[in-house]
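Let me begin by presenting the structure, written as structure tokens, before commenting on it.
All protein chains but one are shown at their positions in the complex.
When the chains are written out, they are named A and B in that same order, and each has its own residue count from 1.
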Amino acid sequence: MTSPFPDSPGAPPPPAGSGHTTEDLLSRYATGAIDGLSAWSVEAHLMACARCRAALSSYVDARRLARNRSMILVRTAIPAGGRVRRLLRRCGIPDHVVSLLAATPSLRPSWILAVMGVLALVVGETALTSHGWSGHGSSGAPWAKDYLAQWTLVPYLLVAPLLALAGVAAAFMPMFDPSYQLTVAAPFSGFALLLVRTTSALSAALIPTVCAGLLLPGPRWLPAALLLPSLALCAFALAAVTIVGPIAGAVSSGVLWAMPAVLLVVTAIENRSPLEIVQWRGQAACAALLLAATVVFFLRHDRIESGPDRFGIRRMR
Amino acid sequence: MTVNAGTVAVRAEGLSRRYGSVRALREVDLTLGRGITGVLGPNGAGKTTLLSVLATVGKPDAGRVRVFGLDPGDRAERVEIRRRLGYLPQELGYHRHFTVAAFLDYVAVLKEITDRRRRTEEVARVLAVTSLEHLAGKRIRTLSGGTRQRLGIAQALLGGPELLILDEPAAGLDPEQRLRLRELLSNMPGDPVIVMSTHQPDDVAAVCQRVVVLLHGQARFTGTPAELAATATGHVWTAGQRDQRAHLSWRGGDNRWRHTGDHRPAGAETVVPTVEDGYLLLSHRPSVR
Partner (left out) sequence: MPGAEERDDAALLRDVANGAEDALAALYDRHAGWLTVRLTRRCSVPDVVDQAVQDTFLALWREAGSYRGGGDVAAYIWGIGIRRLIDAIRREGRTTRWLPWRAAEPQVVVSAEDQVLLGVEHGRLGQALAGLSPELRGAIEATVLDGLTTGEAAVLLGVAEGTVKSRCYRARQALRAALAQPQGGPGTPAPRRQAWGTP
């Protein structure tokens, strides 16, 4: 502690036995009882002297230091999600909602990979079969009239809304939430939680689905035309949940979509296009279903709050 | 409403619940006040059902419950109860890919702590209380069972609940961990009302101020652990050899046989009964109904 401050070259070394003076300076610096200029010199010295830096620690309340320390260690332990979180926050989404999204099953990488995998299969299969068709010499008619070629789109038609439904089902089915009992016992509104999860699940499912649709041979409007059916299916599922419970709701919704598609295939009629499901009459039906389901859901949304053994059917006396 | 010495935090009357043909709870009455109450009973006795009703997670078929004077049947009051509650379910599942701190952060959001700074402070606080700070960054799937139980208690403590409901918190813990758990339960910050279920009488004897014995869905005893032990007074004796009519006998380290049963032979040397003896006798007696 007796060496001169390095930034004053040529300054004479302080008189012997004045180590305490430097400590005195430090203490006055720490308590603010020092003028600005001397403080600058102290700070310049601090940058070079580890011992004086360490000595300053004793001037800060130990509990304050400990508290900041534990806060830092907790915050490092919560993966920030980095860019994704910051992007979401900049979109105005509050921070606690972002934390909830981290726990949503349908936003996990494994889930998204599975979705992409299914889509890749569907697209691949469609591409193969349509190549097969054209290899066998198609009728040469324009796409709109080429029903044979249109049948290759059936897998995609079938799968796309079901993927969206699966994502939403993962949002409300207890088996996908490992800490489901905590979710029920917590004051946070089950309804709000469901909305957050459903919205994020829908976006996560629809974006790859639409992209995959654009890759397919076929009308350009096809992916857009599947939006309304997807939304209608999900709304139906949510409404069904408030009536018959989570599992039955999800299953019934899936069946609702799969059945017409399967019927169409089974009763394959040469001059009917599978795309009729998503054309004007189909869209109108989906819009009506969406509207009705949304109304039912909002009327009965308080059923969502209840416990795992009874999903809102019976009331407590 | 803060709970002081005289007030009752939870009052349940005539709780009944059945699952199909099984009657899980039969007209159970329960009163919870300050301190730790143990719910003692074998597996299948209805402990989990009872605790889930108190935690507003399950609904009874019949009966009346009031938690802090609030009715869980009313939706708004139910949410208010949940704000003051901390619940550790029996088989809590965890998002295994989460880190300890991230999981606690998630549960803190579920407890409506929306401000991020407060949430971080709360997480840091419960980590300190349960001595889990050094594990804050570890993924849950790498934790041992005992540590996961501690994490379960930590999440129940978030938000400083006034009522702590712990379903078999000591399950799967080794002896040292059980002792640490007792230490933790005795030093709960904020002094909440605690109810914990267990099938081990010595857990009850160690830390509980009051005990409820649940057998086949019925509350067969309510009182202090000492009173439960006292019900076996005169029913525990030692002898030189085994007595076939006793419910339970074993030979101690001093080579004398210790018996617990209803038919003590006259003149046999009695022994001061323990909570286990009281519990054992109770479970051998037929139920009233």
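What we mean here is this: a contact is a pair of C-beta atoms (placed from the backbone, for glycine too) under 8 Å apart; a residue touches a chain by one contact, two chains touch by 3 or more.
These numbers come from a predicted model, not from an experiment.
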Given A:68, A:203 or A:279, the one touching the chain that is not displayed: A:68
Omitted-chain contact residue, chosen from A:46, A:97, A:127 or A:247: A:46
Hidden partner chain, residues of subunit A it touches: 4-5, 7-12, 14-15, 18, 21-22, 25, 28-30, 32-43, 46-48, 50, 52-54, 56-60, 64-65, 67-69, 71-73, 75-77, 80
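Operating definition for what follows: only the chains that are shown with their structure count from here on.
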Chain centre separation (subunit A, subunit B; CA means) in Å: 37
Subunit B partner contacts - residues on subunit A that touch it in the complex: 67, 70-71, 73-79, 94-96, 99-100, 102-103, 108, 178-189, 193, 302, 305-310, 314-317
Footprint of subunit A on subunit B - complex, ascending: 52, 55-60, 62-64, 72-73, 75, 78-80, 82-83, 85, 87, 89, 92-103, 105-107, 109-114, 116, 119-121, 123-124, 127-128, 133, 136-137, 155
